[in-house]
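Pasting in a structure now, in structure tokens, and then I'll have a few things to ask.
The other protein chains are all here in position, but one chain of the complex has been omitted.
Labels run A and B following the written order; every chain starts at residue 1.
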Amino acid sequence: MTVQLYDYPLSGNCFKVRQMLLWLGVDHASVPVDFHPGREHKSARFLEQVNPLGQLPVIDDEGFVLRDAQAILVYLASRYDDARQRWYPADPKLRGQVAMWLAMADEITRTASAARLHDALGYTHLDIEACRRGARAAFRVLDDHLAEQHAATGLRWLVAAHEPTIADLACFPYVALAGEGGISLDEFPALRRWVWDFRHLPGFVGMSGIFPAGPA
Amino acid sequence: MNPSATWHPVTPSSEVRAGANIVAGFAQGQELALWRAADGSLQAWENRCPHRSVRFTLGQVTGGDRLACAYHGWQYEAGSGACVRIPAHPAMPAPRNVCAKTFATADAAGMLWVRLAADGAEAPPELADAVPAGWHLARTLTLRVAAPEVRAALAPHGFASTGTPDAWQGTLGESPVAALLLDAQPQLSFLHLWTDAAPGSDAMARVHRAARQLRSDIEAAASH
Partner (left out) sequence: MPFVTDDPNMLDDWLVVGPASGLPRTTRLLGETLHLHTDADGTPHALLGNDALTVQSRYGFLWVCPSGRPARPLFAFPEYDEPGRRIVDCGGLGVAVSGLRVIENFLDMAHFPFVHPDYLGKVPHTEVAKYNVEVDAATDEIWATDCRFWQPRASAAHDTGSEVFYKYRVMQPFSAMLYKSSHRPDKLDAIGLFLQPVDDEHVIAHTLLAYFDDVSTDAELIAFQHTIFGQDKPILENHAFKRMPLEGRAETPTRGDTTSVTYRRWLRERGMHFGTARAAA
């Protein structure tokens, strides 16, 4: 059983799926897509056969095709997580919180990832100042939440649980890569701590641009 | 001149864990890499490897008492900051003249303090009184405002300066609060907020809400 993943190494959204598959112990085969400079994800063939939205990632799990990084995380965690269901907890309140932060992950993509596409991949048509402002607003919400939750309960992940969930994985990469879009994390100390903690989870492999923890 | 004026409250002590993490710190525009050796000894270094100037905060604590740079793995030892290993030349003795720039540190009142001046007064005993005993950290609030403007805004918000410069006492959400101000960067200040409200209590939640409101008020006033 091997999941096919339409993949690109510099995509934080693809990273979310690669890392989830690793943590769930599920094999995958990457189908490289020439995102840049080829814009293969916007080609007629890709739009017709893989994803009409022209986006990565997309998975094909033995004929079951799904797009959208957050949707893929929900599916993989629901299908392959162990009985503890730590990645996508079943408790209604926790599940509601997960959904809330998955929506935040979309806002992070809309702002911080877009800023990075502008600076790193030359997407000069994007309104870079609006992207950076939006990213800082989203990061402030995250930083406030993490700082206040940690002071109140000692918990350090987005959802009020003792272990990270897909909410953390979904929000993580474009926060960690924010500098590449000209967004500094200096003013978000709780967010910086969360990034450090996430990078040091056992089995974290990172992606190009986010170092895994080296040997001690 | 009060000697404690030269000691900057960069971060709560609990943020920097022995032999584990490296935390970015800021004081008057100086970038710092904060870490502890496995024995708990606090290090505050200029956030810059002397080899090619890459920030130490991308690196790792290694071997319990060394910081390894992320670029070429050069290792620097706690205490002196001296380079002790260059992986590109494992057999070569470490160069004598390569050293991280270190700053004096103090651990007091639950905070980590850093002195930027190479020579200066030792940490004065008043630092230990900056936060009343038994109080809890509510949070570190960051404001996109220069420190002088934060100082000017605190009195109108009911905060009184204590004997220690940049340590203020006031009320947030009906709980007493000690606020330690850090001049981090030209347009960035940190306010470390300590309170007697218990963690997880409604009182603490009210402190948090009031802190966000304080930030809004100060930032809105500064932008006019």
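As a convention for this text, a contact is a pair of C-beta atoms (placed from the backbone, for glycine too) under 8 Å apart; a residue touches a chain by one contact, two chains touch by 3 or more.
Bear in mind the structure is a predicted one, so any value in this text is a computation, not a measurement.
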Subject >> Touched by the hidden chain, restricted to displayed chains >> reply: A, B
Original post:
Any idea which of A:D119, A:D143, A:D168 or A:E187 touches the chain not displayed?
Top reply: A:D119
**OP:** Please pick, from A:Q49, A:S78, A:T153 or A:S208, the residue that touches the omitted chain in the full complex.
**Re:** A:S208
Original post:
Which chain A residues touch the hidden chain?
Top reply: 7-10, 32-34, 36-38, 40, 119-122, 124, 179-180, 182, 207-211, 214-215
**OP:** Considering the whole complex rather than only what is displayed, give the residues of chain B touching the chain that is not shown.
**Re:** 31, 46-48, 50-55, 57-58, 70-73, 86-90, 92, 95, 97-98
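One rule holds in what follows: only the chains that are shown with their structure count from here on.
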Subject >> Residue ranges of chain B in contact with chain A within the complex >> reply: 11, 15, 21-24, 26, 58, 60-63, 68, 70, 136-140, 142, 144, 184-185, 188, 190, 199-200, 204-205, 208, 212
Subject >> Footprint of chain B on chain A - complex, ascending >> reply: 143-144, 147-148, 151-154, 186-190, 192-193, 196, 200, 211, 213-216
